Each structure stands twice: as structure tokens, then as C-alpha cells.
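What follows is a set of notes on a single structure, which appears directly below.
For this view, one protein chain was removed and the others were kept in their places.
Showing subunit A:
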Amino acid sequence: MNRLHNLLYAGVAAVISFAALPGIASAEVTVLGWPGGSEETALRAAVESYNALPGTPAEDKVGLLFFNRDGFYDKLQADLAAGSDAFDINVIATYSIGRYAPFMEPVDLGADAEKVFGKPILETMQFEGKQYGVPTDLSLHFMYYRKDLIDALMADQGAKAKYAEISQKYLGKTLEPKAPDEWTWDDWAATALYFTKSVNPDSPVRYGTVLQMKNLLFNMMVFQSLPRAYGANWADESGKVTVDSPAYRAGLELYKKLYDAGATPKDSLSYEYPETNAAWVSGQVATALQWNAAASELMNPEKAPAVAEDTAIVAPPAGPEGRKDHIHGLGLGLNKNSKHKEGAVRFLKWLATEDAALTYAKAGGSPALAPSVVEKIAVDRPDLVKLGQFAGSYGYVMRGATSAKALSIYEVQAKEFTAYWAGQKSLDAALSAASQSMTDLLK
């Protein structure tokens, strides 16, 4: 009998404990952050500062929640669609705002937010004219190149002649080497071919570039700046899909030409971010179009001892329409089902202040800040100056890239474009299929 009573008490205690758990959780605002990497480190530092502020009430203290990056957006989608209130604030990205907007609430960040970030950057977190989040990190692409190799090429007359011969043979025009900051996409391609062992046996490295060609939506973001420099857009002003255009053809053909010529590793059709970094740090690659986030790894002598000292960055090369750099932001926004909206909005507003942005940046985050703000941290974070400069000068978002189906459009392009690069489809067939699918998605 005593045993039965003990079991009963234990059961009641367990039930009370479980019932009390949400109450304990409700004592703070929960933020679902982007896991791993500099974003998590920076958010932890910012939250620590916020919680330590004398004016932060105990019930508004912020707690953090992270889960794995793999399938993150799918899990977030499922959680939001299920009406989860396990978090009050969650990560959003420029290309997924439209998908998540029905499950989120717009926030008013106050007039000072524009002074901190600037209007174009705030717009990366807007959908249908409403602000859905604070832009915490900006992602764009740098053209990484080996300074030692390019300097040697520029100083060698014999090498210049070989360069001209290769560019004529593969690109149909005689080019001469230029400084990377003056590159057009053709100059970059000629440089990549010149530094390819199978094209030029005297090349000191195995490959002229490393292309991320895996059937993956993020790789399409990297690729996008090439056709954009030739004037590409997803749709025209009337909403008609314009992917089957000379601009996309030029970009797709150039990638295929480099792949077929062996200017990029043979397995590039399975390459994404980490494979590209691994190729770069091996010291066997001359150029790479890669995410800005990789700079801390590729230019760090401890992580990339073979190449860090010789790695330099410029904005992506120019096309007939100038230089273009695909930008998208990561940010934090308000869950519609939040049980602590007041506290959550309070934290979001603080996050949009100058103090918070500088704290976040000092801790390793990559916010795109207005020139007057970024200069206060330029000594500690010189890369942020370049980030803001490239975003301001060359940044673009394709028409339709914040729609509810933006992610699906990147997926469609990844599938069709990789089919062309792999030789499974003709260019006409791939573009026609992409055009058809994009039209269905952008209806």
C-alpha cells in the first residue's frame, strides 16, 4: 500500500512539474537563432549584453534556442505552420520572408533603425512593404584570388603571351591579364583557364577556379551574380518570367565552358560551401567566387596556412551592366504565436539600435551598417567596411526573390542549371523547363 502511495505521489509530482515547465519558460523571451558559426557567437554576446542592462525586467530576459543547420528552414517551416509558441523570435532570411510572413507579425523598429542600417539593408527584411525583422547579418560574395599568382602573371611577358593564346582559343578573344579589381567575367574566365594545369601545363596550381555546382539552392545564389552582370532578372516589370534570356545563357555557358575545360575540379557538381573552402586551403586553386562568411577561414593563417597570406578579395567581376553582388540578409523577427510579444518586440527594438549592432559586430557577426556606424568598428572589423561598400555599390535582389515561392525558384534553377552543366539537358531544354516552372511558381 505504501509503495502504491509513493508511486501516486511521484506521479502527481511529475504531472505538476510538467505543468509548471511552460510557466518557467514563460519567464523569458525565447529566440530561435541561426545555429553554429559567427552568427550564433554574436547573438550569444548580444543577448548577454541585453540581459545585463539595468532596465531589462526579469520577465523580459532573453533565452536562446538553437538546433542543427541541416534542414533548418524545413523544420522552422513545420514549426511555424503547426502554430508553435516554443520560441517568440525566430530567424528569417531575405529569400524566405514571403514563405514565413503568414506565421509572423510585422515589427516597428523605430526611426533610428534606418540611421543604423540604412534603407536598402532594412528592405532585405521587408515583405509587401512591411518590416518583418531586424537585419542582423548580410551575406554576399567575394571574388577570392591568389595575390602571389596574379602578381607573377602580371610581371611575366611570356606568361602574358600564353594568357592571350589561351583566351583566344577558349573564349574567342585575345585578352591580356588585368588587376582583379578591373576584371570582367571574361577576364576572370581567361585567368581561370590560364591557371588550369590541363589547359596550361606550366600552371603552378591544379585549377584556375573552384565552382560550386551542386544541385543546391544556395549555389544558385553564388552563380546569380554572373548573369545579373549581363542584365539578368527573374521577371520583367509585368511579372513575365525572363530566365530564358541572353544574360542567363551567357552565364550558364561560361560555367559550362570552364567545367568542360577542367578549370574547376571534376567533382564540382557535388561541391558547395565546405568543399570550396577545402579546395582553396589546399593551395591548388587560383580564384573562387565564395560567400563573404568564408573570409575568416580562408584568410586566417591558422586555418589556411598554405594560402592565407596570399589570399585577397575583390567584388565579383563586371559584365555589360557593371558589377553585381547577390545580397541576402539574415535577421530576427516576431513569431505570430508568441506568448511574450511585448518582451520580444522590446528585444527586437534594442537589437536595431547602434549599441546593439556594434556589440553584435564586435562579437563576430556581419551586420551591414551605415557608413557613420561602421567607421566606429572599422579597426576591429575591416571586412565589414568592404561588406557595406560592396552591398551599397553592387548589391541586388532579383525581382520575386522575397516572394513566398523564392526558395522553390532557387531549387528549380538548381535542378535545371545543374542538368545543363552535367550534360543531361541542352541549354534550350534546361531554360525552357526553368522558365515553365518559374512561371507556375510566380503566378
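Assume contacts are C-beta pairs under 8 Å (C-beta built on N, C-alpha and C of every residue); 3 or more make two chains touch, one makes a residue touch a chain; residues count from 1.
Quick note on the criterion: contacts and distances are computed from a predicted model.
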{"item": "The complex's invisible chain, by UniProt name, from \"ABC transporter permease\", \"GvpL/GvpF family gas vesicle protein\", \"Protein kinase domain-containing protein\" or \"Fumarate reductase subunit C\"", "value": "\"ABC transporter permease\""}
{"item": "Hidden partner chain, touching residue among A:Ser84, A:Thr242 or A:Ser270", "value": "A:Ser270"}
{"item": "Sole contact to the chain not displayed, among A:Thr41, A:Gln77 or A:Gln389", "value": "A:Gln77"}
{"item": "For subunit A, residues in touch with the removed chain", "value": "71, 74, 77-78, 80-82, 99, 102, 213-217, 265-267, 269-270, 275, 278-279, 281-282, 284, 404-405, 407-408, 411, 415-416, 418-425"}
